[in-house]
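The other protein chains are all here in position, but one chain of the complex has been omitted.
For reference, chains read A, B and C in written order, and residue numbers begin at 1 within each chain.
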Amino acid sequence: MHDLKPITPLWGTVAQVDNIGGMRISECPDWALASVASRRGKEDAAAAAAAKFLGFDLPDVARCATKEPFAAFWMGPHQWMIEAPHDTHEDLAAQVTAAVGENASVTEQTDGWVRFDLEGPHCHSVLELLCNANTRAMDQGAALRTQLAHLGCFLICRKTGTHFSVIGPRSSAGSLRNALITAVKSAT
Amino acid sequence: MGYSGFRVIKEALTGHKGWKPAWRDPEPQSAYDYIIIGGGGHGLATAYYLAKEFGKKRIAVLEKGWLGGGNVGRNTTIIRSNYLLDGNEPFYEYSMKLWEGLEQELNYNAMVSQRGILNLIHTDPQRDAFTRRGNAMILNGADAELLSVEQIKKEYPFLNFNDARFPIKGGLAQRRGGTVRHDAVAWGYARAADRLGVDLIQNCEVTGFRIENGVCKGVETSRGYIGANKVASCVAGSSPRVMSHAGIRLPIETTVMQAFVTEGLKPIMPGVITFGAGHFYCSQSDKGGLVFGGDPDGYNSYAQRGNLPTVEDVCESGMALIPALGRARMLRMWGGVMDMSMDGSPIIDKTEIGGLYFNGGWCYGGFKATPASGMCYAHLLATDTPHKYAAAYRFDRFRRGYVIDEKGMGPSPSLH
Amino acid sequence: MTYTNRADGSQINQPTARAQTGAHSGKTQVNRLAGGQIDQQSSINFSFDGKQYQGHPGDTLASALLANNVRLMARSFKYHRPRGVLTSDSAEPNALVELRTGARQEPNTRATTAELFDGLVAKSQNRSPSLKYDFMAINDRFSNFLTAGFYYKTFMWPVSFWEKIYEPIIRKAAGLGSLSLEEDPDEYDKGFLHCDLLVVGGGPSGLSAALTAGRAGAQVILADEDYLFGGRLNGETFGIGEQSGQDWVAATVAELHSLPNVRCMSRTTVNGAYDHGIYSAVERVSDHLPVPPEGKPRQILWRIYSKRTLLCAGAIERPIAFENNDRPGIMLASAMRDYANRWAVTAAHKVAIFTNNDDGHRTAVDLIAKGVKVAAVIDTRADAPRIADCELLAGAQVIDTSGRLGLKFIKVRLADGSERSIECGALGVSGGWNPNVHMTCHQRGRPIWNEQISAFVPGEDSIPGMTVAGAANGDFSTAAALETGSAQAVAALGDLGIKTSKIDLPQAEDAPVNIQPFWHVRHGKGRAWLDQQNDVTVKDVKLAHQENYRSVEHLKRYTTLGMATDQGKTSNMGGLAIMAELTGQSIPETGTTIFRPPYSPVAMGTWGGRARGKDFHPVRETPSHKWALENGASFVEVGNWLRVQWFSQPGETHWRESVDREVRAVRASVGVCDVTTLGKIDIQGTDAAPFLNTVYANAFAKLAVGKTRYGLMLREDGNAMDDGTTARLSEHHFVMTTTTANAVEVYRHMEFVRQCLFPDMDVQLISTTEAWAQYAVAGPNSRKLLQKIVDPEFDLSNEGFEFMACREITVCGGLRARLFRISFSGELAYEIAVPTRYGDALFRRIMEAGKEFDVVAYGTEALGVMRIEKGHAAGNELNGTITALNLGMGRMVSKKKDSIGSTMSEREGMNLPDALNMVGFKPVNSADKVTAGGHLMTKGTPVDAEHDQGYVTSACYSPILNSSIGLGFLKDGANRMGEIVSLVSPVTNLNVDVEVVNPQFVDPEGVRVRA
């Protein structure tokens, strides 16, 4: 076991949580991510292997599917991101690779991203100050990639109206948090 | 009938009855020696110099709308000769020299105002590039000056020197750069050309060319056929359309560039400034409006209007550079149709069709080129040889590998 | 009265009780009437030009000033004529003031739209020393010399005088209000809204439409620029059904508020129509407050995505031009009515009306009802009907006025030709109404002439997805507004597949339009104003015509008609009509001018939103950022990244000391540099190798697994696009690095090649730039240092892990990592990568483990020095105009395969015998400095562009060579080694002799990297 101490995208040893105006913005560093993209001509085999590994089918366009311990969301044609708890799945990419074999290309994405969860009753009012997504039309399981405060982010609706994940570039975690907090203050 | 202060006083005292039309509205004749398509700045300047410098007669300018209604009437009025490459800098410096004597030449005050242009520097590589450019300018006989932050603070104390995301580290100034009242350039050339006998024909759209055995004999227009010995296209953003009538494909795409003006404000901005870390440049007109712009919208368009992402991008950059602009209001936005060439530099050349000439590809930098473009095009039309300052502006530079790519962006017109 | 703040964007200020008398207005508000939609029970203090006044909640600055008998509010732009209000709304050209003080000073704010708040401070502008006594009013005396375009005809001699004397004077006089030049302390938001139907304007047609669509369950946004919904109903005395107009509005708005699918946005101006149903709107969240509440914005720029839009923007009354028609007290008849009915104010206690249509008479009726004396209604029509209970002068015209700072008398020419002077302090003028077509022009749509109402109405399909209802479409009566609003809403929803029907419409006023077009009074030699702000008069239009500036655009540009802050909302039509008259053409033949966005001017702060100061762009931090902060780092912006430039140690006073130390330490022992910023792209698939062979100019197909190779990427035109190294981790798995600057472009380019050029290649791409913290560990002791980090089962010996090797390894007891033996510095060097969350810890571990080797952390400056010493090209060299040949890599471009750019790089002009070659430069005199950006001249030739031989791209001081050195491009440079050339940089006053040398200053044989 190595002895290097991880830090969160916001440079903390523990995740940062802000409660403002009835809204909760939490840094969620405890998720491992791996992208999986099916190889040309192996789309069905890749989907089957992934489904077997996940316990559910890879989601459709612009959707996120969840069944503990995994979640998976669509990134692009024939490409998905798989989420799993970091504690138990730090080697998620290796696990997925083992599962899909030569049917798909798997890439570790865990630390490419920072995930903020936005929870509370004013999610729509906050997000409408940040991105062009019509969040009111997003139900649980809707997932899309868009621009948020000049950053390319995934926006995933975990619970209709009250819980969204914003997954953005890790190196800009500070800027992203700043944008979220400012929007929450303005909208609530 | 000359214009002068004396004349203005005399007319004021006699009820302004003596002012004559600035130009005639002639009916098109059946044929001309020279037909210039496009009554914008370049076309009018070409007609003027063709008559004045080369003594040519029987010249017509055909304009589909109103004189000066092209990009000469919808730009941000900046003149400068701060180019890097050998193919460009001598041409633009020549243009600058022509600007400097323009008003007396035309007897029309176009308000050439050499209040300086300052390109801000925000990174070390940018400083290196601007040093190279400043040197190229001086080696070509133009003026250039590298300014320190302290010097810039004195002239533009309201720039963001406090909490800038991309701090200002210096600037490249050209003191002879500045602005000119854009409409007046068109009107001045038009009036002067008219006085030399050039027929300026408005509301006359060219709809086709009559080409026989590979030689252009004249043009079909909305006002009938007009014959010509030489036909010269000079239509900026409409270049691909007009030249397609002659079956010519161009290394040009047409895109939209937006520009903006604020409400009139008491003077704050001495010259022209450009932001080196965002898409924003700005000057203040003699009426007090801040005239500004940024980058083209980035897609092909003939619509003479743009969209919000660019508006916001430009204004964000403006606010980043000048935090005090917050409470100034943007009054109006508009879009010009730009003939973006594949290397960002223009073309002044013969075409593969005899008697048919081409001037275009000015991207969004055509205004400052107006006098030199007119002079060089007139030279080509009159002598069939390129003017020495426009020798690089040939069609074949793309095929032969002699592109003039100031920005080094490659064959993507919207990036120049 | 309640003033609710923004909760969900659906606030309005509605008076809860309407005052019945003006008794509480006190003695100062001598022009205050009874009633109105203001709260006369409470008072608000404000000041104008330093003088204190009182107004009431619900007032605008203009209504409050009029109440206090202040008619003079501004000076005009050119002639500095005394001016008051012309309108009661955002079309106002005259009454512009500087609002607020200090950093919040706001120039050119319309007094007619500025809501009064307690402590409001306003100042008149463009006058000196005071509004009453303005020196520049001398221009008015010389107006005959200052006609349209006079400046084009003079100021040309002597030549130097224009810029030295004339122009500075003109510029000094220019502009209206002034900026504080301090940073705007307020915040601005930008947001996005989505709806089925956007209703622009909350007057009778807009309310009717919103109600129709709202009841049908559609997602509706109703926006109005005013702080009260109701539009013209607020200024009229009409009833609707059994209710007063205002009560109907209140009831309707209440119902709309109760519908969750309707968003009512007051104080929100929809100001631009962009492609595909995107509209911009500005919500003035806090402008009615002294300062915005903490954390709240002053304004919000909304981008509204609507499936259908209904323009219910009403109409704008137009004036009539007559001599001296610009005096304070002369205003639009509808404005006079608004002030009386809505704000319980009259500009004077004795007024007159000048009209060419029935609507003007309404003002007389309403003012008489309010107890104001109407001296006469002057109607240009000989058969004018008697509507108001006052004197009617039919077939008469106002031919002149008097009163220096405010209207005192009007001179009327009666139907019989006789003249009569009438005393009045205010004159309401109505020349008819123009449908508010502004936004229908935003996509260059042209309005069309409607003879029946003598006005332009919107053209069909001016804006795809937008329809027009009510007065904006020329349907002027209240009944027609209600009817068309509802009908158009039904039609718009029908397009979207939402079936509904019109609401039950209440009875309402349905007067026909009765107008006889009349544009200007023909009289003596005086001036009659068209564009009041820019001082454009009928004479100017005549002069433009005389000089052949006759097209509408020439007219506008030559005279400046319509170019003021109102875009000519009240003036364009008059100018056009007069030009039509002069040319003998009809008005539609003469043309129309085009309105441009925004509908009303928008603060730059609003457009900018929160992208200001440090938040202009997001920041990207490297994994060692925190350590760097703790260790004396100076940072530099590289794109959005913050990279360390150098680390200052105690005692170092100049950056060069730090950089020199870092370079020496690396070359002598070992150093560490964070290179995470380099782009990393994961490339997998069975066709990954042929794919790389296509995007790189040099061969990649045969790269062995476990090896890394330098790659040069060309654009299709044959110029270098980017370079970097790519490692083959397994048969079908590569990891590419790009330069920091080009990471995004390279990724995009590779996706283009993959999707558009070779769609059947089995290749998958994904960026991993941020997933891995990557550090360069360089220097002769780098292996020894890494042996303390890398787990012992991995052999780092030169044989076990040779130059250009790569491998997936573990570090520090089992953490997955990647190791590449590549070198930018020219030393024995590695790059090591771990998942980013461990990057901070790894950096600290390396620094700790390296203590025995005196390890240093080094920044981009030292990195740059070492790469110049080693002759590696970087961003300064890859300037977009450089070929493989220029870089000395011409032979690398494989002719045996198809790669992007290989064919085009064969063009003649890119293969000249004297093509630029990258070479090194060293000063002959070691004290001299090589300057990047300097140009190169052959010794003995003139220093000019004609003799230019090339230029220096990068330069630095090399602490190893104890000399300034540089890289650059020199014509035929490869064959000029040893030649002394002149390096000139006139812009930095430099001219030195330099020797052309091999660009690899350090270890040209490459021994060290292979050690």
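In the analysis below, contacts are C-beta pairs under 8 Å (C-beta built on N, C-alpha and C of every residue); 3 or more make two chains touch, one makes a residue touch a chain.
Keep in mind that, in the parts below, contacts and distances are computed from a predicted model.
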Report task. One chain of this complex is missing from the view, so tell me which of "NADH-quinone oxidoreductase subunit J", "ABC transporter ATP-binding protein", "Multisubunit sodium/proton antiporter MrpB subunit" or "Sarcosine oxidase subunit delta" is its UniProt name. Result -> "Sarcosine oxidase subunit delta"
Report summary line: Shown chains contacted by the missing chain are A, B, C
Query - From C:760, C:799 or C:1005, residue that would touch the chain that is not displayed - result: C:760
Query raised in the report: Which residue, B:46, B:202, B:258 or B:307, contacts the hidden chain when the whole complex is considered?
Result: B:307
Requested in this report: Identify the residue among C:96, C:218, C:233 or C:278 that touches the chain left out of the display.
Outcome: C:278
Report summary line: From B:41, B:178 or B:240, the answer for touching the chain not displayed is B:240
Report summary line: The one of C:460, C:906, C:946 or C:993 in touch with the missing chain is C:906
Report task. List the residues of chain B that touch the chain left out of this view. Result -> 240-241, 244, 249-254, 298-303, 307-309, 342, 398-399, 411-414
Report summary line: On chain A, the omitted chain is touched by residues 61-62, 74-77, 132, 144-147, 152
Query - Residue ranges of chain C at the interface with the undisplayed chain - result: 274-278, 305, 443, 464, 687, 690, 716-717, 744, 748, 751-752, 755-761, 898, 902-904, 906-907
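FYI, only the chains that are shown with their structure count from here on.
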Query raised in the report: In angstrom, rounded to a whole number, how far apart do the mean CA points of chain B and chain C lie?
Result: 23
Query raised in the report: Roughly how far is chain A from chain B, going centre to centre by Cα mean, in whole Å?
Result: 49
Report task. Could you check chain C for residues that touch two or more other chains and list them? Result -> 190, 303, 611, 615, 617, 619
Query raised in the report: Residue numbers in chain A touching 2 or more other chains?
Result: none
Report task. Could you please specify the touching residues of chain C with respect to chain A in the complex? Result -> 8, 187, 189-194, 295-297, 300, 303, 305, 610-611, 615, 617-622, 625-626, 640-641, 676, 682, 684-687, 732-733, 760-762, 764, 766-773, 810-816, 834-838, 840-842, 845
Query raised in the report: In their complex, what parts of chain A are in touch with chain C?
Result: 1-9, 11, 29, 35, 37, 39-41, 79, 91, 102, 105, 107-113, 125, 128-134, 136-137, 149-151, 169-176, 178-179, 182-183, 185-186
Query raised in the report: In their shared complex, at which residues does chain B touch chain C?
Result: 3-5, 7-9, 12-13, 15-16, 19-25, 65-69, 73, 86, 89-90, 103-104, 107-115, 122-125, 127-141, 144-146, 157-158, 160, 162-167, 172, 181, 183-184, 187-188, 202, 262-268, 277-278, 285-288, 303-305, 307-308, 311-312, 315-320, 323-334, 397, 399-403, 405, 407-411
